[in-house]
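Right after this comes chain A.
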Amino acid sequence: MLGVDHVDVDYDGVPAVVDVSLDLPDGLVLAVLGPSGSGKSTLLRAIAGLEPVRSGRVTWDGADLAGTPTHKRGFALMFQDGQLFQHLTVARNVAYPLRLRRARDTATRVAELLELVGLSGYGDRLPATLSGGERQRVALARSLAVEPRLLLLDEPLSALDAGLRERLAGDLSRILRAAGTTALMVTHDHEEAFAVADRIAVMRDGRLVQHGDIDAVWRAPVDAATALFLGYASVLEGGAAARVLAAAGLPAAPGSAVAVRRSALALAERGPLAATVVSARATPEQVRLVVDVVGAGALDAVAPLDHPAAPGQEVHLVVDRTRLAVLPGAAREDLSLD
Partner candidate 1 sequence: MRRTHASITVLGLALAATTAGCSLGGGGDDEGAGKAEQVVLVTHESFALPDEVVAQFEEESGYDLVLRASGDAGALTNKLVLTKDDPTGDAAFGVDNTFASRALDEGVFDTAEAELPAGADRFALDGDGADRLVPVDNANVCINVDTTWFAEQGVEPPATLEDLTRKQYADQLVLPGAATSSPGLAFLLTTVAAFGDDWPSYWRDLVANGAKLTEGWSDAYQVDFTQGGGGGDRPIVLSYDSSPAFTIADDGTTTTAALLDTCFTQVEYAGVLAGAENPEGARELVQFLTGPEVQAALPTSMYVFPVSSEVELPAEWAEFAVQPDDPWSVDPAEISANRDAWLREWSDVTSR
Partner candidate 2 sequence: MRRALTLLGLAAVPVLVLAVFFVLPVSGMLARGFWPDGRFDPGAVLEVLTRPRVHRVLWFTIWSAGLATAVSVVLGLPAAYALHRLALPLRRTIRAALLVPFVLPTVVVGVAFRQLLGEAGPLGFLGLDGTPVAIVGALAFFNVAVVIRSVGASWESLDPRPGEAAAALGASPAQVFRTVTLPALRPSIVSAASVVFLFCATSFGVVLTLGGLRYSSVETEIYLLTTNLLDLQAAAALSIVQLVAVTALLVVAGRLRRVPDPSLARVVARPRRVRPGDAAPVVATVLLLVVVALPVVSLVVGSLRQGDRWTLDHYRALAGRGADEALLQPASDALLLSLRTAVDATWMSLVLGTLVAVVVSRRSRGRAERRLRGVLDGFFMLPLGVSAVTLGFGFLITLGRPPLELRDSALLVPVAQALVALPLVVRTLAPVLASVDERQRQAAASLGAGPLRAALTVDLPVVWRPLLAAAGFAFAVSLGEFGATSFLARDERLTLPVAIYRLIGHPGAANYGMALAASVVLAATTAVVMLAVERLRVPSLGAF
């Protein structure tokens, strides 16, 4: 089990990770989610032993790793762009950690690993001849070769294009579970985190702001910024919040804010909210609307494709309570997605 205990890390003399504590039980996959500059990569490098920890402890099964250099930690690290060794073939890349340990019968193990990542028969190719997705699979196979006690993934999918990323995220989740690997993944993409991880830790400005099972975090973001980062479209407060909560049939808590997903408001003939359509744009899945809700202002909403709504049209909306999250405490007003 990985333990991170009140860890501070400086990067170039500036505090990059401040007082972070978290645990990762064996066999689980943790996604550390945060915007760029949040310190998540520095945290990962500190766990790998690539950055010195200023104070606090990184432990494995309770033993402090401070004196253990990177190559003796028994972790494996996979970078955003794979970092395959360009001068070695795919098979030699995957066999690299095995050779370091003078393992026997590397050929069989390499073949197994390549099959696991769906690249059987690629052994003799050079990394330069592979596509981005293939390279990441090779990097994954290489990382898994010696069954690391912890796999560290640094934005493993962000260099790939959208379709490929979605597919590979599924594969990654399957492969990690098939191998029973304990893994810590750093990402800025909440979709990626949801697709791969069991647990999630949200970082901002070097601090850990929320940490727990993926559902729990997802359902109850700790504050507005976290909510927005987790994919909520907007955060309402005051009268607007009260109006939406009421429409959802939830009790209004004075002073509380509510995070709303884009699909929380849907067009319905007898919905409790009256609104005017401001704009409408069709997508392959649904029609995306911006509506002016009486008493709550401009909000996002969706409509089914067979019920198009034109700007200026008067409509009614229902609220899906599973797509709302009530935030504790007061929300700040100046938050937005960008």
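Convention: a contact is a pair of C-beta atoms (placed from the backbone, for glycine too) under 8 Å apart; a residue touches a chain by one contact, two chains touch by 3 or more; residues count from 1.
In picking the candidates, the idea was that all candidates are chains of the complex that A comes from, given by their letters.
Since the structure is predicted, the reported quantities are computational estimates derived from the model, not experimental observations.
Looking at 1 or 2, the chain of this complex that touches chain A is the one numbered 2. Every residue of chain A that touches candidate 2 in the complex is listed here, in rising order: 12, 45, 48-50, 69-79, 83-85, 87, 96-97, 100-101, 139, 142-143, 145-146, 152.
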